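Below is one structure, written out as structure tokens; the observations come after it.
Of the protein chains in this complex, one is absent; all others appear in place.
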Amino acid sequence: MPPPVAASLAPAAPADLDRSCRWPVLVLGGLSAGWLVFAAVLGVLAAIKLHAPGMLANIEWLTYGRVQPAAWNALVFGFGALAGLALALWLMVRLSGVPLAGTGTILFGAAVWQVGLKLGVLGVLAGDSTGIEGLELPRYASPLLLAGYLLIAPWALVVFGRRQRRESYISQWYLVTALLVFPWCFASGYVLTSFLPLRGVLQAAAQAWYLQQLWVLWFGSLTLAALFYFLPKLTGAAVPSRSLALFGFWTFVAFGGLGGLTRYAGGPFPAWMLSLAVVGNVLTLFAIYGVGANLLPSLRAALSRLSGNVVLWFLGFSLLAWLTAGVLTALNSLATVRHLTHFTLVTPGLDQLAFLGGFGVAALGGLYVVVPCLLGRDWPSRFLATLHFGCAAGAVVLLAVAFLVGGLVHGAALNNTDVAFLTVAKRYLPFASTGTLAQLLWLVGSGAFAVNFLWLLGACARTICVPAARALVEPLPAEGKA
Amino acid sequence: MKHGPLLFLGVFAAFFASWVAGVLAPHLQIGGQSLVQIDDLGIQYPLDRTGEAKQGAQVYRAQGCHYCHTQQVLQEPLLSRLTLTDAGTNITDAVAALRKVRRDLDADAATELVRHPPQVILAHAGASATDQATRLLTNAGARVESTIANLGPDLRRGWGTRRTVSRDYLRDQPVFLGQIRLGPDLANLGARQTNTTWLLRKLYNARIDLPGSTMPRYPYLFTERRLRPGQAPSPDALALPSEFAPPAGIEIIPTREARQLVAYLLSLRSDALFYEVFPPPTDQCRDKTGRDHERPVRPNLVPRP
Partner (left out) sequence: MKPVPSARSPVAARPARAAGNATGALGAPALDGAPPALGTGATTPLWLVGLFGVMLYWATLYLDRNGGGFNPLVFNQGELLADLEARVPRSEADALLAQGRRVYTVYCSACHQPNGRGTPNQFPPLAGSDWVLTEGPNRIIRIVLNGLQGPITVNGNQYNNVMLPWRDQLSDEDIAAVVTFIRGNAEWGNNAGPATPAQVKAIREATASRSTSWTAQELLAIPLKD
């Protein structure tokens, strides 16, 4: 990458930048919206099966042990990764002031990813899952995802290398981190568990490490990149302290990836591995403080203008959800708390709070800003966007309550050996129903988003296609006039 | 930050460090762990599974059993049992101290306990409670002895006789540790359940033997076979109570997959004892057998790996 020459430090106009990345970002964003709805449908199915085990029990493809991982993978690699990549490309282009190169390769990469993920989710439903949670995609699918990623992401780094602003912005730091993290953790996770599997519990250690990178360093970085860009831009308030941002960033990178093993606390791992993970999770609190201290003031400044700006609701909610999840995760790694919460849905609940509430809501908010810029046409319906926010926020809150409170009740019953196991399992049932309600809400919100998106695309297509079609159908009068 | 390469290298270094700590170092440390020679049986632990059980592990994987069942037994570290060994000379003080420790005792019961040592005062108490009780009783001139018992809910539920450690999983591929217990732990299922029919019925419909169970049915692991008139029922057919039984003339036969899965479930046990998993001796045993550290150590008792 050629070092930026002082004379060439002239960022391109936003309109040109948007035009350069229009198709890649739109395609990635559109595919992610499709996966969002598909994953939500599977998520509802899986949630129902937790409290109604008899439902659709005759269909092997839809047993809980298959729908659950299929929904997870569709959500994480379909919606999450694609929306994250779309935003990463757009943010990097905007912040670097350089048009995006390699759009053809990126579109090809998106197609490869799409094929790989479809194969993978179908494979999981067919029973070909690898059996490692979070790394379920079968061997014939996972390399395709990595290949697709390697066709897409490097172009964002190329843009960063050619950046027209010498001083990089906070979001760019987090984006570079995210873009570097994913291929490594994905490759390490899959190679060490299904291609050249490590022995015994080391597979689980590799898996725990992978999950930590995926949740914290990949989705966490993407969330923070989006929040650090959109929140100050939309509120107009400056980020108060650059040095605090640096402190937060480096503590995040240094300690964020260490805490994976707390999800197997007390499990068959030498004590030092768990202790290191606890230390990592506690020290990550500094990064969380750094983010909160820098971003909460801009949110507070915008409180008065919050009512009219739907996008800001998404981003503000995401910030709060991400911070809460981070603090609770650190808390959950302490021995006394963990003793109550292990083997319950508390840990997945915190993952979901950070992923759906933090990343998911931020990414959706980001798409609400980015898509109109790219299409030059605003969203057709404010009502649908408002509905989407209401449903998404309600779903995240309900899900967090169901998983956290339900998890605590479940954990207390598990630890009380006077309670028979069947009763333990039944104590969780009301919370499982709440989880279904949350998934249904999330589905409704996702549907509203998809409808709004399709409506917008349709309107654009009409403005392009209708005149073109008219020109095709009625060529003679036009000639006649001429 | 003005320096892209610095950012790149910094992130790379932090990331590499976490990979070394979380994956590489554990691999270098326990990746070469050996099987355990169980001397009195002449076999190596973990036992190798039969071919049928190995195929059953793949059924377990394909059905996703590990999303609801764990295969790991935990122990609570540092739970103490406190024994009063000697009441000392001042019985009144000792009784008063004991009644502060055990508020459920009335004066007579406390006196009775103090007069006849040794007596177990606290069982399964946390470290701080034990410390406090020890302080109170020793201040009153009594002598106490505390032993650490690594127990916990998993062991009390009968899910195992000891915690599981990395060596228990050396033959598992993939490893089904599991993260959520919506169903009971299965690490020692083969040790507590030996009944094939019961497990098959459980897979067919868990609510036959356990009404209200939240486990899904796996009807597709069974085939329905229509009997010709006068044909004797197959010995493989599942015996079902009348409300779950199929209509007359039809019998339920477990598929090969169901049998493999059950063979795998029966093979699940991690209860062999070796160096790192010995549970602590309990004080009762110690009293009866007279633990004696002066005796010569039998050299090849438990080789340190």
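Letters A and B name the chains as they come in the text, with residue numbers starting at 1 for each one.
The criterion applied here is as follows: contacts are C-beta pairs under 8 Å (C-beta built on N, C-alpha and C of every residue); 3 or more make two chains touch, one makes a residue touch a chain.
Every value quoted in this text rests on a predicted model; they were computed, and no experiment measured them.
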Report summary line: Missing-chain contact among B:Arg192, B:Arg207 or B:Arg225 belongs to B:Arg192
Report summary line: Given A:Phe252, A:Trp379, A:Phe421 or A:Trp442, the residue that touches the chain left out of view is A:Trp379
Report summary line: Filtering A:Ala52, A:Leu150 or A:Leu283 for touch with the omitted chain leaves A:Leu283
Report task. Kindly state which of the options A:Val25, A:Leu234 or A:Ala325 is in contact with the chain not pictured. Result -> A:Leu234
Query raised in the report: Where does chain A touch the missing chain, residue by residue?
Result: 11-15, 17-19, 94-95, 97, 165, 169-171, 228-229, 232-234, 236, 238-247, 251, 268-272, 274-276, 278-279, 282-283, 286, 289, 308-312, 335, 368-369, 372-373, 375-385, 455, 459-460, 462-464, 467
Report summary line: Hidden partner sits against chain B at residues 29-30, 33, 38, 40-41, 75, 77-78, 150-151, 156, 158, 160-161, 163, 165-166, 188, 191-192, 194, 271-273, 275-276, 278-285, 288-293, 295, 297-298, 301-302, 304-305
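Assume only the chains that are shown with their structure count from here on.
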**Report entry** Between chain A and chain B, centroid-to-centroid distance (C-alpha), Å
**Finding:** 36
**Report entry** Residues on chain A engaged by chain B in the complex (per definition of touch)
**Finding:** 1, 49-51, 53-54, 57-60, 63-66, 68-69, 127-133, 160-161, 163, 166-168, 173, 176-177, 180-181, 184, 188, 192-194, 197-206, 208-209, 212-213, 217, 246, 250, 253-254, 257-258, 260-261, 263-264, 266-270, 273, 276-277, 280, 339, 342-345, 347-348, 414-417, 421-422, 425-426, 428-429
Requested in this report: Spell out the part of chain B that touches chain A in their complex, as residue ranges.
Outcome: 1-2, 4, 7-8, 10-12, 14-15, 17-19, 21-23, 26-27, 29-31, 33, 60-68, 70, 72, 74-76, 153, 156-157, 163-177, 179-184, 206, 210, 212-220
